[in-house]
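Every protein chain but one is kept in place in this view of the complex.
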Amino acid sequence: MLYRENGQFRTSYAADQQIFPIAQDRWAILAIVVFAFVGVPLLVDEYLFRAILIPFLILSLAAIGVNILVGYCGQITLGAGAFMAVGAYAAYNFHIRLDGLPLLVSFLLGGCTAAAVGIFFGIPSLRVRGLYLAVATLAAQFFTDWVFLRVPWFTNNASSGSVSVANLQILSWQIETPTDKYLLCLTILVVFALLAKNMTRCAIGRQWMAIRDMDVAAEVIGIRPLFAKLSAFAVSSFFVGTAGALWGFVHLASWEPAAFSVDRSFQLLFMVIIGGLGSIMGSFFGAAFIVILPIMLNQFLPAIGRVFGISISTAGVSHAELIIFGVLIIFFLIKEPHGIARMWSTGKEKLRLWPFPH
Amino acid sequence: MGFFIETLIGGLMAGMLYSLVALGFVLIFKASGVFNFAQGAMVLFAALAMARFSAWIPEWLGIDSRLLANGIAFILSAALMCVVAWLIERLVLRHLVNQDGATLLMATLGIAYVLEGIGSSIFGSDIYRIDVGMPKEPVMILEGSIEGGLLINKEDFVAALVAALLVGTLWLFFQKTSTGRALRAVADDHQAAQSIGIPLNRIWVIVWCVAGLVALVAGIIWGSKLGVQFSLATVALRGLPVVILGGLTSIPGAIIGGLIIGVGEKLSEVYLGPLIGGGIEIWFAYQLALVFLLFRPQGLFGEKIIDRV
Partner (left out) sequence: MGREFGEVILDLQSVSLAFGGVKALTDISFNVREHEIRAIIGPNGAGKSSMLNVINGVYRPQQGEIILRGQHFTRMNPYKAARAGISRTFQNIALFKGMSVIDNLMTGRNLKIRSNLLQQAFWWGPARREELAHRAKVEEVIDFLEIQHIRKTPVGRLPYGLQKRVDLGRALAMEPSILLLDEPMAGMNVEEKQDMCRFILDVNDQFGTTIVLIEHDMGVVMDVSDRVVVLDYGRKIGDGVPDEVRANPEVVSAYLGASH
């Protein structure tokens, strides 16, 4: 089948402003979503769900959130992990303190709390920018680390410092098996990704990008930096916070503040930079890359070692993993600083013209 | 009163070490516009090298003298840091010219992973000691003038002295040598510097070497105080508030910022800690820097940013 848009004429602005103006793209995405809902649960085993698919879905959601702030609004954040933590702990507190509160409402309230905290920690962005801001967001990270570790109220006075949830249920749907968890995460992700895409192609998205590209000019045409920046912080933190709630409730089921450490923040930033800044699609690519790579390394390194007759110790494997991960990231940044999303779109461009080079 | 001054001095001493870490940040940022998150990994790597070399050299060469062994280990570690600097410039920075800040920052995180991985592969990942003969016993000073005297850790004192010496040397290097002048030119304007024939790549190698040496000194001091272990890499995170407080491009800023953060941390830990719970010093430093930034967005000594349209 050829990837061509010949003969597809868009006769209204509505048709031209669709998310995927090219018919083949629309069908492909639809096919992927249908396959994810119907095909994957039939084909995939439990390990794959637990180790790859569920983390991938949740971290994609978080990466979309980070991308809204970093990629679309241009405000570098190193504190995304903090907002995941706020989302998770807030959802937890809503869940246990308000009896009978529906699970999804807890998640969304978790997200809203994260949004409020995000706005608070976004205030410095009105005064400082660039790397100064990046460092300032670390303040959020270390502060939340400390709060959830030291203030017992947030963990419901759990003596071990770790909190856990059980018996997740939405209406009469018991979320027990990995397939259930996968479907829950997938549904939330699809809805949120659509919302994110809508925002980025509407007025609010243009405000964010205008602030990112040239803030003085943005102000001159009547965009208020205060609103644009803080709304980006709010929406971003809402996404990241909801992802945090899912990460705690669905993926981990029982967790400590360390689950949302500064390493998590770096990981999320990696995802959006490797995936592609300012691209919703890129967030998925980045999340896939970062989730799958360590697992692949973990699986293959000992095997490769055996081929050459070397047995690598567990410690050796983890060191080698670090090195290879670092090297790959540097390699990627050098080869394609605009991320996988850019590779994807150049690839598509070439495919459109194939077999002619121009 | 005596207790307060003791805390204050303790803070200043700790601050001196933060200054050292911050200095590494500032040097690299000034010269190459890279926000070097690998500074902590460099400290760890250098400290690991120093600790292991000083243990291995007596075995390899059969030297008994502690001093000689330490001396050789120091030279070897310094050489190693220069090799690392050269490799970083060759393999990474050279290919990332003109990328934006976030990309460079992520690349240095990649470097940090690689350094940590290689460091623990070569040198092992246990906790090691560095013994450079720092005096451990505390001394009493000013018994005459303050009631009860002041109890000071001699080790801190020596460390602060070394740090001050290093800063002084660097200052001389920057102000008085032609390489230093070239470095400052590059810091001001890459393109202009290049157009008058200053070799950018070589300057970067030199700056990373200097930052590596600063990391080595910081690593030795921290290592001999606390032991060399993985957590040393997080020293970078402790140094960050110092950098933004002092201004990303200012060497005096790094030093004074370090002292302010050191003192602030110690005082908050002692006087505020009991009220709201321990372990507050990390985020307290950040909040301190943050509040400060709200009033002076470019940091204490950073250049003022003027928008032109």
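Per-chain residue numbering starts at 1, and chain names A and B are given in the order in which the chains are listed.
Note that in this section a residue touches a chain if its C-beta (ideal position, glycine included) is under 8 Å from a C-beta of that chain, and two chains touch if they have at least 3 such contacts.
Keep in mind the model is a prediction, meaning the values are calculated, not measured.
J.: Of the residues A:219, A:256 or A:336, which one touches the chain left out of the display?
T.: A:219
J.: Touching the absent chain in the whole complex: find that residue among A:62, A:204, A:259 or A:297.
T.: A:204
J.: Give me the subunit A residues in contact with the hidden chain, please.
T.: 13-14, 17, 195-196, 198-199, 202-204, 206-207, 209-210, 212-214, 216-224, 231, 235, 278
Please note the rule applied: only the chains that are shown with their structure count from here on.
J.: Between subunit A and subunit B, what distance separates the C-alpha centroids? Give it in angstrom.
T.: For subunit A versus subunit B, the centre distance works out to 33 Å.
J.: In the complex of these two chains, what residues of subunit A are touching subunit B?
T.: 70, 76, 124, 127-132, 134-136, 138-139, 142-143, 145-146, 149-151, 216-217, 220, 262, 266, 269-270, 273, 277, 315-316, 319-323, 325-327, 329-330, 333-334, 337
J.: Taking the complex as given, what residues does subunit B use to touch subunit A?
T.: Residues 35, 91-92, 95-96, 99, 101-103, 105-107, 109-118, 120-121, 125, 237, 240-241, 243-244, 248, 277-280, 282-283, 286-287, 289-290, 293-294, 297-299, 307, 309.
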